[in-house]
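I have a structure I would like to understand better, so I am pasting it below and will then ask my questions one at a time.
As you look at this complex, bear in mind that one protein chain is not there, while each of the others sits in place.
We call the chains A, B, C, D and E, going by the order they appear; numbering starts again at 1 in every chain.
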Amino acid sequence: MLDAATNIPYPSWLNPGDNTWQLVAATLVGLMSLPGLAVLYGGLVRKKWIVNTMLMTFSAFSLTLIVWMLWGYNMAFGPLSHFGSTGSFWSGFIGHFEPLATASSEQGQAVSGANTLIPFHFPTATLAYFQFVFAAITPILFLGALVGRLKFKAWLLIVPLWISMVYCVNAALLWGGGFFAQKGAVDYSGGYVIHLSAGVAAFVGAWMVGPRRWQDRENAFPSNLMMVAVGAGILWLGWNGFNGGDPFYAGADAAAAVLNTNVATAAGLLTWLFWDMFVSKQKKPTFLGAINGMICGLVAITPSAGWVNGVGAIVVGVVASSIVWIAWNYVSKLRPFSKIDDALGVVYTHGFAGLTGGLLVGILADPSMVEYGVKGPYKGAGNFHVAGWFYGHSFHQLWEQFLAAVWIICWTAFGTFVVFTVVKFLVGGLREDEETLREGDIAIHEEEAFPEPTFGEPVLTPSHTHTDNV
Amino acid sequence: MLDAATNIPYPSWLNPGDNTWQLVAATLVGLMSLPGLAVLYGGLVRKKWIVNTMLMTFSAFSLTLIVWMLWGYNMAFGPLSHFGSTGSFWSGFIGHFEPLATASSEQGQAVSGANTLIPFHFPTATLAYFQFVFAAITPILFLGALVGRLKFKAWLLIVPLWISMVYCVNAALLWGGGFFAQKGAVDYSGGYVIHLSAGVAAFVGAWMVGPRRWQDRENAFPSNLMMVAVGAGILWLGWNGFNGGDPFYAGADAAAAVLNTNVATAAGLLTWLFWDMFVSKQKKPTFLGAINGMICGLVAITPSAGWVNGVGAIVVGVVASSIVWIAWNYVSKLRPFSKIDDALGVVYTHGFAGLTGGLLVGILADPSMVEYGVKGPYKGAGNFHVAGWFYGHSFHQLWEQFLAAVWIICWTAFGTFVVFTVVKFLVGGLREDEETLREGDIAIHEEEAFPEPTFGEPVLTPSHTHTDNV
Amino acid sequence: MLDAATNIPYPSWLNPGDNTWQLVAATLVGLMSLPGLAVLYGGLVRKKWIVNTMLMTFSAFSLTLIVWMLWGYNMAFGPLSHFGSTGSFWSGFIGHFEPLATASSEQGQAVSGANTLIPFHFPTATLAYFQFVFAAITPILFLGALVGRLKFKAWLLIVPLWISMVYCVNAALLWGGGFFAQKGAVDYSGGYVIHLSAGVAAFVGAWMVGPRRWQDRENAFPSNLMMVAVGAGILWLGWNGFNGGDPFYAGADAAAAVLNTNVATAAGLLTWLFWDMFVSKQKKPTFLGAINGMICGLVAITPSAGWVNGVGAIVVGVVASSIVWIAWNYVSKLRPFSKIDDALGVVYTHGFAGLTGGLLVGILADPSMVEYGVKGPYKGAGNFHVAGWFYGHSFHQLWEQFLAAVWIICWTAFGTFVVFTVVKFLVGGLREDEETLREGDIAIHEEEAFPEPTFGEPVLTPSHTHTDNV
Amino acid sequence: MKLVTAVVKPFKLDEVKEAVKVVGITGLTVSQVRGFGRTGGHIEVFRGKEYTFDFVDKLQIEIICTDEIVEDLLEAIVAAARTDTVGDGMAWVTDIEHVVRIRTNERGPQAL
Amino acid sequence: MKLVTAVVKPFKLDEVKEAVKVVGITGLTVSQVRGFGRTGGHIEVFRGKEYTFDFVDKLQIEIICTDEIVEDLLEAIVAAARTDTVGDGMAWVTDIEHVVRIRTNERGPQAL
Partner (left out) sequence: MKLVTAVVKPFKLDEVKEAVKVVGITGLTVSQVRGFGRTGGHIEVFRGKEYTFDFVDKLQIEIICTDEIVEDLLEAIVAAARTDTVGDGMAWVTDIEHVVRIRTNERGPQAL
């Protein structure tokens, strides 16, 4: 009578273990944005830009969710719109324009092109929330390139437009069962849809917004390395949800993805540390360098987390961190990189790292790593794994990865250009004016991050005139 | 043989997915207090009160748990005491006075008036811990009204007394299967029992403790907006456990509650932002305003999270944030609000928002949102949902919500008054003396939040007298 | 067809609820290190050592994981190496030297001496990751004793060597089914393997590295109490995973362990607070004292979390916090403690508290607390519980606990001595030179925690020579 | 021209500012200093260890004025900054040879 | 020997430093101060409440120099620190009776 197996408060398609995992994974990813990136970025900008950066982060998270409920989720993960003949690009590039408004659209079983092998074990609310936190983090990531001069109102428009035009299309194509997914390109948790795209948007956006004041660039002191540590720690562990959540079940592959994510990250952090210690001009280990390496590892393992084995994960971390270290220190001095003021270097740690990771899938994916399976004790239909060149001895997967990368880069660049152009027109320029830029937070928000009375205890009126002054 | 279905290390009434969800939800709610509210409040008070505020937060959390183990849990959620005839108020206003001391009181299956439809899938330890974190956050919330003058020792007594006299009664009545629960009033996760009650206690408490020094009120600069961001981010995402945990199963309604919570919060944040940008005197977006709006959304959706649909959630966020914005900026100038020094404005963001949210249940609850169900594929007994006026075309629910609100307001006000009066008598006054108030942390704790040597490196003795001084 | 029970994407030995719990618990423990201890320790050291302390924390976490993948996991938790006859010490002190490199070594069912009663419900990747976060936190804990003078390069060698030589052996002996486990010594989640060992390593390490500069000791101001609060809050709630994860199933004992952990912690915090308020010289409640008490509670309940009942948990917290309070304030003035500069007092809050907790298992463990069971509704084989003197009226368990403690102390002291000696030889001394120690972070990393331009906005060249200077 | 320097308790700043305005002062410069004197310091305790803080926070106010109003100014400052408790601070006057207002390059009394 | 003190806008520090080097100055001492003058302050708003900040951040630069170069030095400072907008600050000169370089115990002009 009291038995859990016979007293079930949820539908038969729902498994509470899987639902829990998915909701917790989503919560961890949400924490990566708030407070994670809010304080990581807040700690990396100059003191006078902290409030602005943090408020943009909180606002972007909120705006994305409203868009997501009203149309975003169904455009990216709802049934495809089939504007062209089946199998063609036009039949698989976008979902339907439809809100998540009714009870059944939240509580009914999730159905999406994101996984057609095995029915989801959780409701649409779970899938929608999980996919929302991924959508929300993407503009927050490329915000890093734009801080220190972007108009606040412009940001309030950029986020909903960019999510609708760029993110939803890329997500539908690669994750929603769209054209590239059908062709066989894969992206475990967003090396392309999120990080490469954020890197490209960062680059194009920074170009369109123009550079920060030269004084701010020359004196781009990070404000607070302890806050960077808080944000970085949350990012690392939060990534357990980011990559661990993407098989959509709390199975063996979720565990493997978590472990591999951490392994690649450790390798990425140490790799950058060693480059700094033994190759950089100063030959000193630096904290912010280590954090860069950590992010490279996290980003690069994202497209392959559950498809590579432990050795593959180490290789991904070492290679991506090395490539980005070189890009950061040398490529950044070449045109066009030297001409564009990507304030926090998003194009390197997310763009380069995401691209590296996405291509490495085509090389290192181990077909013995089973995401879902029928073999042996599995009871579900289907079987999913990916084979890279090293194991499959074929360049097929690499080629698919390459094509998808080209698409992501081009479409994101184009879409970002369009969105920023429209917003520039709507709000009259993308930059705050020069006087405002000199002052920062106080001019824009009439707040500062660490307010202090002038000194001591100023009083509005001399203290002896106060009636309750004893 | 190795099969998970036949090798089960837990009783048959236990479902590991549901147990996991409940424990994780509880952990998220715990994080909202520590470090969430500790640093959110620490960042909102003046620099000289940071240590005091944080230590009161940590102490309140600890004190509540000891009370909870010794008698609190069973008074609020144990079997009702039936002091009167069945169905009467006196038969359903409080549980039993009994500790959680034995092995079976932790490891046995949870049984509580909090849910009588379907047997719990987890042990009493899980339910007790989950309900503890809710109890603990309530005094911590109203602490926000009292910071900056409350005697530390008084706080150490207020917490256990208030939990026993006010919280346990309100919880038993609305959640423990008590009188108001029987009448049909509902409170999904504590809009009344926690937030409205905290708001009322804040108001009454602030009145009884008296205002801060006028210099501290005139110069009430928040000390640290980055810490506010850390706390606020943890609050937002932690609320996934706050509301998501309240169906007690990791089912479809938990997911819907999580999604709706975020939607209302996003709407609340943006609503306050827009009021600030377009209606306030300064016409500037502010970070602390956005955080206020965020909290309004979180609080207001709390009583209805799993009973409204997506549209309802947006409405809740917009309405509550607007009402509180107006209260904050205008009502606060009217008596009695203008006369009472609620330091961090708890009566607005928790009291007004909780009340608004609690009443909106009676208007917006969508009966298609099933918390537990027998329809379709559900196998459990019972079916639970709530119908507001908009869907049910009846004011019945609204009336029940109204009655419960009246009770919460009156009983909390009365109980708080009694508790503070007793404590004032016991410790000889509720306020630190004026000299102490001028100095703050250093006088009370001989600590300060950011200690610094006078300058450079002072030494206790001239350095040349030190033997190991090279 | 859409049924969750028939569409299963994971092997039959896997339970998604248990797997989720284990992964979430591991993530919580990971958060205790990053950002938890990174900022807790960063906030406790002087301002000039913040960057160094945080980078050492991040590096230790990374290094441990690489070691863990390459050989550590299998040395500690893999099949034992049987260097001697069965049952002898030599047959049960260490596992195999083997990496986790292949797909099946991640995705196959976990098998380990850590639990032989009931087959694991999750893959090796889960167990390996869970055990990794415990391994990683151990050197990070004893880092607290060494901050403020340890050479950065030395640390990069100490971590992998210490994990291999000390941690893996202790873990295999007590947790991996090794000699002491066979004899009956128990350690629920690491009071010995982690905390006692960290305390001993702290003491020996501090002795070998030598004291900090005397100026730094005399002026050992903690830099940031808000960061201490952030770290402490994450520690407390993260410990739900630390102790809750150790039954390896999301069953009733996991819940009891979580509740007991919090109860002991609350008791520990309040106990220290009261000692400070009523017995200390200053008679003032202090925040850092309360945090010490909190840590004592957390550490002391670790070896017994799921084996004591609620009363036991309170006793553990009160006793451990009192013993450590006395040790901290009095024993620290006696030799050898007074002669050794354990910077953050790790030997007290981890060593003494871990030892106290480990011995209390032998006194307070309640045999009615069932970790796994066959009684009643349980279907698994085996039944596990522990009986202390108070319930079993036998000193047997206490004696086993005592023997294990002696081993941990001796082996850790010896191993730490060997590791530090080797590293001293390899990198030429364990200390930074005196000039570097005076400057701290800037000298070692060319970074500081809160960088600031000299004043205002210095420019590399006079502003009028800048072309874009309007 | 004279330079009047006053070391006062921090919370007295606004009162001093208002008081000196009355005697015709239109500008002043303030810096955060710490003083050592009869007051004695205070103790803080971190993790069981006592630290003595010998120095007390003060503000130093510097005002340039014409020779005529020095006396009035001093009196105004003393009246405003005085609390009659230990630690009220000092004020002193030094002679100034030139003053320049940077914006205008005006010298001497016009510079004020 | 003279002591030249200048209160300038913070972002002008580097320009002033370069300018005074040209007239032969090899050392200077800077402190962070806040000024009150014609500039007026600014407003900040926290949680709906307005706070007025009357004081403006400035830097105070102190330079010891020989009597001969005082005039050149003043001119160099004014030229470098001037923005022609309100709040540019003041510079003033006081006489110094002794100077000692602590490292060498040299006195007078050699101390510089």
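Note that in this section a contact is a pair of C-beta atoms (placed from the backbone, for glycine too) under 8 Å apart; a residue touches a chain by one contact, two chains touch by 3 or more.
Keep in mind that this is a model prediction, so the values were computed, not measured.
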Which of A:Leu80, A:Ala181, A:Ala220 or A:Ala250 contacts the chain that the document leaves out: A:Ala220
Given A:Thr6, A:Ser88, A:Gln282 or A:Ser338, the one touching the chain that is not displayed: A:Gln282
Selected residue (touches chain absent from view) among D:Val22, D:Ile43 or D:Val86: D:Val86
Touch criterion as defined above, residue of A:Phe58, A:Phe93, A:Tyr192 or A:Trp328 at the omitted chain: A:Trp328
Residue among A:Gly72, A:Gly113, A:Gly238 or A:Gly345 touching the omitted chain: A:Gly345
Hidden partner chain, residues of subunit C it touches: 215, 442, 446-448, 451, 453-455, 458, 460
For subunit E, residues in touch with the removed chain: 1, 3, 17, 26-32, 64, 94-103, 105, 111
Positions on subunit A where the hidden chain makes contact: 44, 219-222, 280, 282, 284, 286, 288-289, 292, 328-329, 345
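Heads up, the rule we're going with is that only the chains that are shown with their structure count from here on.
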Chain separated most widely from subunit B, comparing mean CA positions: E
CA centroid of subunit B to CA centroid of subunit C, Å: 31
Inter-centroid spacing, subunit D versus subunit A (mean Cα positions, whole Å): 53
Touching two or more other chains - residues of subunit A: 12-18, 20, 24, 215, 224, 230, 446-448, 451, 453-455, 457-460, 463
Numbers and ranges of subunit D residues touching at least 2 other chains: 11, 30, 32, 43, 45-46, 51
